[in-house]
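Of the protein chains in this complex, one is absent; all others appear in place.
Coming up: chain A.
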Amino acid sequence: MSLNEQVLSYPIPNDTALEPPAEWAELRGTCPVAHVKLPSGDQATLLTRYADVKQVLADPRFTRQLNAPDAARLSAEGGGVFNSEISTIIPDGGAEHQHWRRLVGKWFTAKRMAALRPSMTEIAERLIDDMVERGQPGDLKAGLGFPLPVYVICDMLGVPAADRDRFSYWSDTLLNLTRYTQAEIEAAQGEFFQYMSDHLAAKRAEPGEDLLSELIAVGGPEDGGLADIQILVTGMALLVAGHETTANMIGKMVSMLLADRSRWEALLADPSLIRTAVEETLRLDANSGFGLPRYLPEETEVSGTVLPRGTTVVCSMAAANRDESAFEDAAEMDLSRSPNPHLSFGAGAHSCLGQALARTELQVVLEVLLRRLPALELAVPVEELERVEGLAVGGLRTVPVRW
């Protein structure tokens, strides 16, 4: 039976941590608009070609209204981050979304990130020193990948990094599509909400130099600012966003580069490859998570296939990033690939707001690792690296390394 006739389960099961499932190439070739069954049992339409994914992500007719009554539920327990109340408070599209983006976006410009670079470098060096002191083998994920982005985002939001274990749990419940019950998710969201309300009350009383204090200082909607609830949700969203995504990507990036040590050596010989190497690992991340779901309130066409209203589409950026029609030698890792218009941060008006931050963090981590631990290597065979299951954002359980 061909993929056209059978209904594929999605996410597609994949045993290897760094390699893509074989189905992607087949889907791109023969079934670019595929029916799939989600963990909830609901049906959705999977897109895997570069041109289709790029078009759909940038097309406002494909909305984020996944709480519509006839939208597919992602998992039986609800949709985690995808269907949460949180996602409905920040405007989904149009002028209002653009207004929100611009108010928050000033904090994520390339220039601000360049200014943060020295302090990021210092944090990375300190974390690496601590890891070395604890002795080898060490877990690069727990020692560096997780704490670095948390320190950075906590600093930007003016929240104490000491509370990071609680953020980790809260963001895990929001991003994990299968591990928690609806009751656990609701309880965690309630606590998180309360924490952020208290934090904002404190900032109102005693403003700091941070993003949230400044959003408060702009005033309410009548002054061109955001409503209190929107500021609160923005704070929660940024903590979650600044957390798991980059943390997991640090572990995956380093694993991909060490999986074939000639890559690491090429970077040691020529550190000017760091920027393009980071982009190439983002492109080739086979374990990036669920992909992006979109909901169609009206009938629309993709690649010549008519999709009826009420369809839920899932865009697999990871599959699209390996499309031979968009990238030469798409399956090969080319550390100097340029340009590299991968879709790992999405595309269009909704594309990742934090991408300059994420890129800077990834570049800093790589630069410091190459300089401080040039002999770095994986402490287990690549085949033994284990994926974390169930997260909207994919990652590795641990990244054991020696140096």
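Convention: contacts are C-beta pairs under 8 Å (C-beta built on N, C-alpha and C of every residue); 3 or more make two chains touch, one makes a residue touch a chain; residues count from 1.
The rule is simple: contacts and distances are computed from a predicted model.
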> From the names "Serine/threonine protein phosphatase", "Ferredoxin", "Succinate dehydrogenase / fumarate reductase iron-sulfur subunit" or "Acetolactate synthase", which one matches the UniProt record for the unseen chain?
Replying inline: "Ferredoxin"
>> Using the touch definition from the top, which of A:Lys106, A:Arg134, A:Arg261 or A:Arg402 touches the missing chain?
In response: A:Lys106
> Of the residues listed, A:Gly158, A:Gly346 or A:Pro400, which one is in contact with the missing chain?
Replying inline: A:Gly346
> Which positions on chain A touch the chain that was left off?
Replying inline: 58, 101-103, 105-106, 108-111, 113, 275, 338-341, 345-353, 355-356, 359
